[in-house]
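See below for the structure under consideration.
Apart from one protein chain that is not included, each protein chain of the complex appears where it belongs.
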Amino acid sequence: MADFDFNVIWSSLPFLWQGLQLSLWLTFLSIIGGIVLGTLLALARLSGILPLSLIAATYVNLIRSVPLILVIFWFFFLVPLAIGRPIGSFYSALIAFVLFEAAYYSEIMRAGIQSVKQGQVHAGQSTGLNYWQIQRYVVLPQAFRNMIPILVTQGIILFQDTSLVFVVSLRDFMTASSIVARTEGRLVEMYLFAAVVYFVICFSGSMLVRSLKSRMST
Amino acid sequence: MEYNWNWSILFEEQYLNWLISGFGWTVSVALSAWCIAIVIGALVGVGKTVPNKVIRGICATYVEIFRNVPLLVQMFIWYFAVPEMLPDDWGRWMKRDMPNPEFVTAVVALGLYTASRIAEQVRAGIETVPPGLTAAATAHGLSVGQTYRYVLLPISFRMIVPPLTSEFLTVFKNSSLALTIGLLELTAQSQQIAEYTFQGFEAFTAATVIYVCIALVATVLMQLLEKYTRIPGYVGKEG
Partner (left out) sequence: MQLKKTFLTAIVALGFSAPVALAEAHGGTLAKIASSGEIVIGHRESSVPFAYLDENQQPVGYSIDLCMKIVDAVAEELDQELTVRYVPVNPKTRIALMANGTIDLECGSTTNNLTRQQQVEYLPVTFVTGTKILTRKDSGINSVADLDGKVVAVAQGTTNERALLAAVEAAGLDVKILPVRDIAEGMLSLETDRVDAYTSDHILLHGAVTKSKSPEDFVVVGDFLSFDPYALMVRRDDSAFELVGKKALAEVFRSGEINAIYAQWFDPLGVPADPLLLAAFQLGALPE
């Protein structure tokens, strides 16, 4: 059994902080992108226009049956080939996350849209709003509000998922911790520290969800 | 875009064998982890609803820890950190003498992680059983154990089958993380084929198609189970 040395964490804090910033930034942008695209997918799926809803449904089910690591590989290696120019590792990862998480967000938004009572839609119609106006001003704001806790929960999962960019050496918090762990030979200390940091952030997130839920139910 | 398509590489004996072996590991890891997850998830989920505060606290802590740390970190801790924290010969056993260390580690990590998610489903299932039933059971003189055994569990286990379907699919997808500790499962094999043949599109497409097939089969199986376990009269109340 090795003796442990937690000083290694202190001396590598700036490097780890850079990694954490990348993780947070990637999470933030992916949440925004994922919600926007996910909402569009949900609207397409509920639009009643057959080809549109079929495409959206196929996309969502396809993405939901594939592991995120495989999706990351697809975008990292093949998309620059397909579009004929490099987009950089961060953007490759970002696009992969947005497209992947959109499938999950679309299911949440679909449930959210369906949670809005039909009477609201009818009321909108009777005041002369068209389909998109009803979605824009009546349905989506309520759907979004109803779903905030679940959207945040999915955000926490997304934050955890960003650790997978490790497989393509993009320097997020996980990769940074791994680099320090390996170069300093301090595996136990660094991986436990990484676990604690992720735990603190995600646990705070789930406390937030809990308080949002209780505030909404009253 | 210049790219020389060559789908036939997927059927060359060497690469086909890689895909088949990768598929085998993916299914083995996922199913083994699922068994662990179901057992521990059920115990912890029940534990979160019992009257005993200590048990409830322990189970709640379990769920929070395993749910709020990324699976990749957990995988690395089990693989890299735990053997170093144990006494030397135990650590050595984990690294060397244990059969198939990468496989076992991946199964344990994935199983315990998935258990925390199943526990939440189980708890939710138990909590949806109307309190009147528990009260009625108590009024009939059933002990806590008997109430669980004869009233709460039979109902709640049948109610949580639909939400478990998505967890079941997730366990297959999450098994891909085993590649980070050197297990050559499906995703790793497809990447290796891409690397040997430079036919990335073909290799990743093959893996994608196989994952989709796994998902389809798993969904059908779970739907059959769902049909079989559905409680007449309860349907619709959940969703």
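Each chain carries a letter (A and B) given by its place in the written order, and its residues are counted from 1.
Basically, a contact is a pair of C-beta atoms (placed from the backbone, for glycine too) under 8 Å apart; a residue touches a chain by one contact, two chains touch by 3 or more.
What you see is a predicted model; the values in this text were computed from it and never measured.
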item: Displayed chains contacted by the hidden chain, counting the whole assembly; value: A, B
item: Touching residue (missing chain; options B:49, B:191 or B:208); value: B:191
item: Residues from chain B at the interface with the omitted partner, ascending; value: 80, 83-84, 92, 95-96, 101-102, 180, 182, 184, 188, 191-192, 194-195, 198, 200
item: Residues in chain A touching the chain absent from view; value: 12, 15, 76-78, 80-81, 85-89, 92, 168-171, 176, 179, 182-183, 185, 187
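As a convention for this text, only the chains that are shown with their structure count from here on.
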item: Where chain A and chain B are represented by their mean Cα positions, the distance between them in whole Å; value: 20
item: Complex contacts: residues of chain B adjacent to chain A; value: 1, 3, 64-65, 67-74, 76-77, 80-81, 84-88, 91, 169, 172-177, 179-180, 187, 190-191, 194, 200-201, 204, 207-208, 211-212, 214-216
item: Chain A residues touching chain B - in the complex, by the definition given at the top; value: 1-2, 61-62, 64-70, 73-74, 77-78, 81-84, 156, 160-161, 163-164, 166-167, 174, 178, 181, 187-188, 191-192, 194-195, 198-199, 202-203, 206
